[in-house]
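Dropping the structure in here first, questions after.
With one protein chain withheld, the remaining protein chains of the complex are depicted in position.
Here the chain labels run A and B in written order, and each chain numbers its own residues starting at 1.
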């Protein structure tokens, strides 16, 4: 039973809470414990989502998973906003997008490809997602470009521009939901032939209510752990001689994406590529088109000062690389292990870029 | 009879002329009247082109329409050149390219997609056009890059470079005509099966001579109206608190593209997607590969000082976004309403960018 398994894994959670509470200066311990707590929670979340996804179509299952995976990112973002850490919010948005497109997708294609020589998926759905990624990339490049081009003359325009771009993005995202869940849902319905194969290891499939409850509980605990994580970024970065941006974009995002990571790899190993892609790419789309602009709008209510969508040039470059190469790899409806390896190579290059870039 | 219909619409033309002549300081009135005169003229132009296109193949019909649509842009450009308004010329070129690729194509895909769930078109022809767009984008990015990289050391080289790039572009365009109209014209021949369906609303199809005469007359009147429009850009921009670049790139281009706009939407509603695409994309190609370089060459004869192809960074970015996303959407030979909506979203983002950018 999933609920019992989570009960067992909860052991990791109180350790993080205890360290954070009783030894608040032990930042690295809190950071490590919270990470250790998130990973198995994320695995449980993935498993539960899989069970739930088997009761629905691949498209809806992917959406479910992306939503629950990103609920955590949303809560992390809101926490960071309240503390006035706008740069951390933007670094975690960037890290989540490139982490999903390069690390999660790369690991899934590599793991799946090592077991199955060539894996196929719905090319029309993949191309449709790539188009949404391009829209997202445009929307994240434009504010940085505005900032660069307007120079010092437009501090006010910067926030207005981001605000209105955010509204365009949220409208696009809502239209995208109408498109994927209503008018063209058959386009995103994956192959359901191999569902039976996954059944073998499951005793009795639990009821939908319990699955949903487990999803919600796991997401909430991940969010709590993530808060501890975010709070320790600055001291841990100083301790390890890394920049805060590197820790935010690479380390935190890697932990935050572990839910998507484990589920996408699991699905790819089972050759359920439509679900694996809808998790990895769908998650990036949701963060870029929905979570990011929602955080901008929320910052007017919650944050000490409103934030904007202006990413740093390195962040813009990393997002552009990720979208272009993920689009190229997914556009033909086929994948293999080498495509996964290449995504991981680009991730390595981008990580090195953030690692070597000096703090401003 | 098309000629009579134009006679009825002529009522809008003299108003613009009268305002311009008798009340030259009423800039906003002239601007509005000229716009109002252009829109029905453009609709007539579209209808006539459609009738003519039905007598030929979709490919030739699209070329005809793009030519007549862009005759106006050409005349506007020459007028602006004579007045020494090089920046207006470049803004109207940029605006016309992004307007066709984002606004016209987006509106056509959205309007067509709301009536037909999935629309298909000749993917090979669409990809061929995308390649031409990439060549055009390269040619428009290179001079701006040269200008940026050479810094202050190369004011002379700037014009020579643009001059020679212009010659490369015109040669490419002429080769493209050989390709689309001679050696590979079967690639661009659209489906002609549904031509019969359009016939129903027409009484007696007029003779080709009258159709051509109507096309020419409508184009000439559009050109005249456009001149009034261009002359009032600067005062209207000041009056409305917008920058001249915004008015040139967005407002004027929107009116100037209304011919392509109405025809492309009409064709998409009738599911004649090959014609709709050849209008929207063909028009962009013609402007980038032919009209723009021809204006550069003409500036040596007509203008007080020669102009070059150096676009502003914001213009370069807008052209790049448009080409990449239009290429992605057209590459697979299928479209739906959401793809149209996404093109419009990118257009909204680009428009906001030009709106918020302060004048230099």
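What we mean here is this: contacts are C-beta pairs under 8 Å (C-beta built on N, C-alpha and C of every residue); 3 or more make two chains touch, one makes a residue touch a chain.
What you see is a predicted model, and the numbers here were worked out from it, not measured in a lab.
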item: Of B:172, B:219 or B:278, the residue in touch with the unshown chain; value: B:172
item: Footprint left on chain A by the chain that the document does not show; value: 117-118, 313-314, 317, 321, 324-325, 328-329, 331-332, 334, 336-339, 341-342, 345-346, 348-350, 352-353, 356-358
item: Hidden partner interface residues of chain B, rising order; value: 123-124, 127-128, 130-132, 134-135, 138-139, 141-142, 145-146, 149-150, 153-154, 157, 160-161, 164-165, 168-169, 171-172, 175-176, 178-179, 183-184, 327, 331
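Quick note on the criterion: only the chains that are shown with their structure count from here on.
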item: Cα-centroid distance, chain A relative to chain B, in whole angstrom; value: 40
